[in-house]
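Heads up, the thing below is written out as structure tokens.
A single protein chain has been omitted from the complex, and every remaining protein chain is retained in its original position.
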């Protein structure tokens, strides 16, 4: 079985570590390089004790060296840095899967507004493909530059896209109330994230203008076939390590109920390896999907308010980041889409 | 300083234990009786090791004995049982503060619909007073039978009532997304509540037709001065012991923004000992209110959707149950409202 | 690649669920039957939503049916029931891997003393093999009946056996202070194990006469080549889902220090796929081994008290139960020992 040589640039955060977890046992991947400015020279096992058997050492993020060592490169960097690496890698004929937000928004002006900086590589936006395989599978197969979706965004887009496309929900008045585990903040060493400040704490943040909002709106507008979607996105931080749960209120359209909504979800996803539509009346629970690449979706209908109520759960580091990135790798390499992702 | 003799009927759950925590050091209370069928004969400290110094023993719930021992009686029983105890206690001239749902809904038909049983004492409904002191303070002072509000309900009513009364929010389209710690389920010994099933789990439940919904709607209709409010209430179970956080979406009315909403909240609550309105841009965090009788409220405005977004946090066992019950006790007894409640 | 047909009897607890997690993707296993009295008739995914894709249904524990369907049978039953199933399965020529305590103790009188019941199948004890592969690998390969070790016991035996055998520690005065996550208690629905009673709680239990004590002593006596080891074993319950950490005090022998002890551990385990000896000065952390079949071991030396201090971590459900059982399956079936166990 042929293997592809793969590198990770910026691997010392949680998404990078999750990529290591998934790529080391991947049957068609040879992980050949892993970079980190701060950890250069250290063995992978020194930084991630869980992967002590990994023979690699972190190297400095030298693009030409990475291009020499790998055919596909994951970028797991802070926002704003992807351009610097993607440009020369693409020129050298490498494929790039970027886990940051840099290539997710099609309009660089929206990027500037929400990320408070000039877009790092607007010339690459036209060829970047939004890496949500269940929606853009065929385009991803042929892509050279993939923008891996945001974690919250994935948990919202999977159910809502199907419902909008099926015409059972309105594109207006969408409201997503989401909870995320603390790894969703990345490996951030800050006072708000130390254990005693998170444990026994429930708190919203970013209730207005969170960076994942324009990404949701962009993709939901495409799904609904409308020029613009304007919604509310309400994220909360809760004391678990992994997991995102989204409860989404949608205006039911054309007499839709739970049955029609579930039928639409089944029609959209029954063949999908990583989406599971739950039975009538069932709701999602993050503990059923952590450490998997799966999105679990339930749907109820509230006749009193004519709302569909969607319950959607993923692991923020797997389907919400690195698992989805590996799913994209499988697509661009022509591997079975589930390779390395069924444990 | 004069003391009132107080009893707790049905004290072996978490609300009962929280009443013990608050009443033992209360300067104007003598706790004279505490009942529990299953624990009758045991010392309080045997059942609640934290209160080992308490000299009381649990007794069986004999109403005439309780009426002999106490002037004010807390009922901390499962729903449906309050009538059986409240009736003879009231007849004997005792005051009753009921922590169950039995006297919260004014319409027994609504009770039957949501609680799936006939109302246990419809003849007492007319004199039951809804025990939310910030709204019904003066009525509570003169009441003999107080229906202590539900935990989720308290966290929603305090901010939303003020905003409706001030005319800055519409009574239509209210949506409350709430998260509760596991004590909110009571001391329930069931498979869904053992540690490994709750820890690292985020899950909604009761998204349609939760029992706290009609209670919210009843009181919000009063606040708005409309015959009926119909809203969505979306509760979630998350792995903390104590705490409820509610994020509430309201349609802004008449050009209201965060400033006008915060001004309305300040106007309503600035003298209140147990409501704290946060500064502009600040959001509530349960960890700032656990073990206190306080409700913390923040408010933002989303101009894109014309929504006020309220963030409200309480301790479900204190302001959401037993602390509020003690606040009601203080009112009916003419004590300072904060007696025994500032730690 | 040939596959072996495998069954699990008594699969509705956490060990059973962990077996399902490991066996479903095992490349050389076909899981053909899974039994549970209470869940008979239900799909696996109904009971364990995480494994919804599994096509099996629970059946009743009918031994002849299980013998027809499987060549190797895991027993994941409460203590005292293994005899009833093992006897006919062995007679029918099946191999049995028992996860209970029933075949761990060689002396049925010790079993009676600690488990407070007559031994369920004393006639089978002579052929039962203690299933700790790192110690009894060759015997396990030829066994028909394997007694899978206890979770705490595994975390203690792996380091201490090597140190005793190497003559760097005394067999006298061994003390093991251990902490376990709550799944260690099984899926036990009891008041002590509901979330609010475990969360924010640290508590010892079974400090004298815990059932894992005689099992440790039996195997350590073998390792030391002495007739009897008498030790202290101090278990504690702490609020994590998975993981056991053991800190073990040993009297250093013959001038042994951390260096000689680590050398002995390296000599014993450097070729082992599931034991990792940490570098000098490093201590184990359960978070590096959860969801793996690995035991991580560190060792320090305290010159002031002449003690070796061992730090050992495993996942109680994997290396401490079902992962080790699968490792035993691999041995009895002649598969690579790591099959199905490297994620």
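Think of it as A, B and C in the order they're written, each chain with its own count starting at 1.
Note that in this section a residue touches a chain if its C-beta (ideal position, glycine included) is under 8 Å from a C-beta of that chain, and two chains touch if they have at least 3 such contacts.
This structure is a prediction, so every number in the text was calculated from the model and none was measured.
> One chain isn't shown here. Among C:245, C:276 or C:319, which residue touches it?
Final answer for the missing-chain contact: C:245.
> Which of A:90, A:105, A:153 or A:182 touches the chain that is not shown?
A:182
> Residues of chain C in contact with the chain that isn't shown?
Its contact residues with the unshown chain are 175, 177, 179, 181, 197, 199-205, 207-208, 230-232, 234, 236, 238-245, 247, 249, 283-287, 290, 300-302, 304-305, 307, 309, 311, 313.
> Can you name the residues of chain B that touch the chain not displayed here?
Interface residues of chain B facing the absent chain: 21, 25, 49-50, 52, 200, 276, 285, 287-289, 291-292, 296, 342-343.
> Please output the residues of chain A touching the missing chain, sorted low to high.
Residues 14, 181-183, 187-191, 193-200, 239-241 of chain A touch the chain that is not shown.
One rule holds in what follows: only the chains that are shown with their structure count from here on.
> Please tell me whether the contact surfaces of chain B and chain C are same or different in residue numbering, using the over-half criterion.
same
> Starting from the mean Cα coordinates of chain A and chain B, work out the distance between those two points in Å.
Whole-Å distance between the two chain centres: 39.
> Please tell me the distance, in whole Å, between the geometric centres of chain A and chain C computed from their C-alpha atoms.
37
> How many angstrom lie between the centres of chain B and chain C, each centre taken as the mean Cα position?
Result: the chain centres lie 47 Å from each other.
> What positions in chain C touch 2 or more of the other chains?
As it turns out, chain C has residues touching two or more other chains at 200.
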